[in-house]
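Here the complex is missing one protein chain, while the rest keep their positions.
Let's turn to subunit A:
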Amino acid sequence: MKKTIVVMIVLLFSIGLAACSNEEKSSNQNNGKQVELTFATWGSPAEFEVLQKAVDKFNEEHEDIHVKDIIGIPWANYNQTITTRLQGGEAPDVFYVNGQNISNLIETKSILPINDFMESSESYVKVDEYPKDIWGPSDKDGIKYGFSVDSNPIVMYYNKKVFEEAGVKTPQEYFDEGKWNWDAMEEVTSQLVEAGKYGFVQDPAHNAMLNWVWANGGEFAVDGEVVVQNDPKAKEAFEFVNKMIESGNFVSGGTLPEGQGSDAMFMSNQVGMIGGGRWYSPGFKEANVEYDYIPWPSNTENKLEPAEIATAFLSVNSDTEHKEAALKFASYYSSEIGQEVRLKGQGNAVPSVLGLDHLITDSPETEHAKYLLDARNIGRVVDFAVSIPGLNDELNSIYQLFMLGDLTVDETINQLTETSQKMVAENKE
């Protein structure tokens, strides 16, 4: 019997070894001919079509490297999926990383530093081709860990049809008169609500709230220190949002059901205005929604105040077997060529490499697409809340209660301050 067991074990090992050697052989063959890369990101089907253009162009121009079709991962589970796949050694070679997750991946050495490669002749893009402030949390102590793929300055979208049918003066008209401010926002949303529509969808999220704080010249945090509790301008912003929600002018995005997010409400002409980056535009265009952009209304003497610039980065898996090829593709995708291919015509973002503004100004999308550039030029990348794992989520759960009317302005600011300070202190330990 013992002999039989020994024979069985030897057989099993032999099969295993044979399988391993086959894999090795096929991998070597691969290296000899064409390297295959996997690439993952999040987005809507309409966005994937836009992003795939740069992949196809790269494949056309590179016989030695083939990037497989985009692996789409739902946004809701994106960070968790990537993390799990990295831990299991099954992550894609190249993948998008959002601002919330990049500091974690840098800490855990899961993604490659890119400075040296960017300085080499192999790279399609150089550091000085980007604006200085674009790197946000992807830059740690001067070392960069992800190519800036593009940028998405947050503006407001307004639904022309909803405004027209409700007989409400458009934000553009206010803007032309130099009066696109918080009073105008209140006036417009009140009229929309009177006409039986939702005025504006306010997401219960930290970055969404910062747009109002900054638009009033306030601050939430400065140099990693929370200052919101002592900033009257910030408090005024919270009071404004609170008033708008209480009066029904704003509806909290957190109370909307699945499939009825702000973009769905916008497309079905239920809401007059939403905030967001250019990522909504391909879907709106496809659905023939008549929309236009307007900058975030300011509450200062300035015509424009900063709003958030949402950013994503293209990083290379530290464990990839094809580092050079992966870095090459990532640099191509994020370079002038890659951004031009993706963002020409109806793109889903604003270029982050300098010198491509014509893609927006020449876009047939809308004459006011130039507001995207204005918003990018003055906007800010959020980095405080995303620099500490879990902080952004904690803050968002406080905003949920605030926007549901369960917390007063003072309670909200106190809780935001306490939570931030506590987690900052824990992170330093």
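By our rule, a contact is a pair of C-beta atoms (placed from the backbone, for glycine too) under 8 Å apart; a residue touches a chain by one contact, two chains touch by 3 or more; residues count from 1.
Note that in this section contacts and distances are computed from a predicted model.
Chosen from "Protein translocase subunit SecD", "Ion-translocating oxidoreductase complex subunit C", "Sugar ABC transporter permease" or "Dihydroxyacetone kinase subunit DhaL", the protein name that UniProt gives for the omitted chain reads "Sugar ABC transporter permease".
Of the listed residues A:Lys109, A:Lys126 or A:Lys303, the one in contact with the hidden chain in the full complex is A:Lys109. Summarising the interface, subunit A meets the missing chain with residues 1, 79-80, 83-84, 86-87, 104, 107-110, 254-255, 257-260, 389-390, 393, 397-398, 400-401, 404, 406.
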